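A single protein chain has been removed from this complex, and every other one stays in its place.
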Amino acid sequence: MAKEKPKQATKSNDSDINLKGTFISVMLVGIFILVLWFGSYALFLSR
Amino acid sequence: MHLHKFEKIWLVFGMASLVLFLLIIGFAAFWKGTHPQSHIETIDPQNVEAHEAFKPENLGLREVADGKYTVNIVASAFNYDFGTDADGKAVKKIRVPKGSTVLFQITTKDVVHGFQVAGTNVNMMVEPGHVSRLETVMKNTGEFTVVCNEYCGVGHHQMFATVEVYE
């Protein structure tokens, strides 16, 4: 949406800041959502 | 606005999961017809007997074809009227064989009620002026408690019945 800013303006949001831990954490959340949803759907289908 | 590479991956993953869920339930709903109960038929709540299904003699369980049943019920605070048995006693329990297709039709004479055959997917709101209707296959055997699961007054928790599915 925003126009890209010259280099120094984006340092803090740069893709090279290390967010590996964050990525792993959110993916675990995502997997939890998938497991709960498919588990519930299986229960729904079995009834 | 600048998104971190990982945030992009995460959002794509998350949104794809949501789309997947929607495709599954959308397919089931629109192709297989497993919408939640949404019967659009109105009725005069003060005169439910005028409707064929809710005449006193038509209440309760009826086998309409081989393996196909209809159950007509009138709810009122704090009772489900399943009609009467041969001795003129109020029916509180119905029995159907496993694998049978059962159509539940229910309406209310007074306030809002719920109708859930606990442990099955039969779960509907029952509202004055409307007929609630859901057809289902009874897949599993057992004794299932029918509960009113929408608050209808101080006797709400005394409103129940039983559905038995036998082998």
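All chains are identified by letter, namely A and B, in their written order; residue positions are counted from 1 within each chain.
Quick note on the criterion: contacts are C-beta pairs under 8 Å (C-beta built on N, C-alpha and C of every residue); 3 or more make two chains touch, one makes a residue touch a chain.
The rule we apply is simple: contacts and distances are computed from a predicted model.
One subunit of the complex is not drawn; among "Non-ribosomal peptide synthetase", "Tryptophan synthase beta chain", "Cytochrome c oxidase subunit I" or "Pyruvate dehydrogenase E1 component alpha subunit", its UniProt record names it "Cytochrome c oxidase subunit I".
Shown chains touched by the undisplayed chain in the intact complex: A, B.
When the full complex is taken into account, the listed residue touching the unshown chain is B:77, out of B:77, B:102, B:138 or B:165. The chain not shown here touches chain A at positions 1-2, 5, 8-13, 17-22, 24-26, 29, 32-33, 36-37, 40-41, 43-44, 47.
Interface residues of chain B with the unshown chain, by the touch rule above, are 1-4, 6-7, 10-11, 14-15, 18, 21-22, 25-26, 28-30, 34-46, 77-78, 92-93, 110-112, 114, 116, 118-119, 121-133, 142-145, 147-158, 160-162.
Please note the rule applied: only the chains that are shown with their structure count from here on.
Separating the CA-averaged centres of chain A and chain B is a span of 37 Å.
Contact residues on chain A toward chain B in their complex (touch as defined above): 1-2, 4, 10, 13-15, 17, 19-20, 22-23, 26-27, 30, 33-34, 37, 41, 44, 46-47. Chain B makes touch with chain A in their complex at residues 1-2, 4-7, 9-10, 13-14, 17, 21, 24, 119-121, 139-140.
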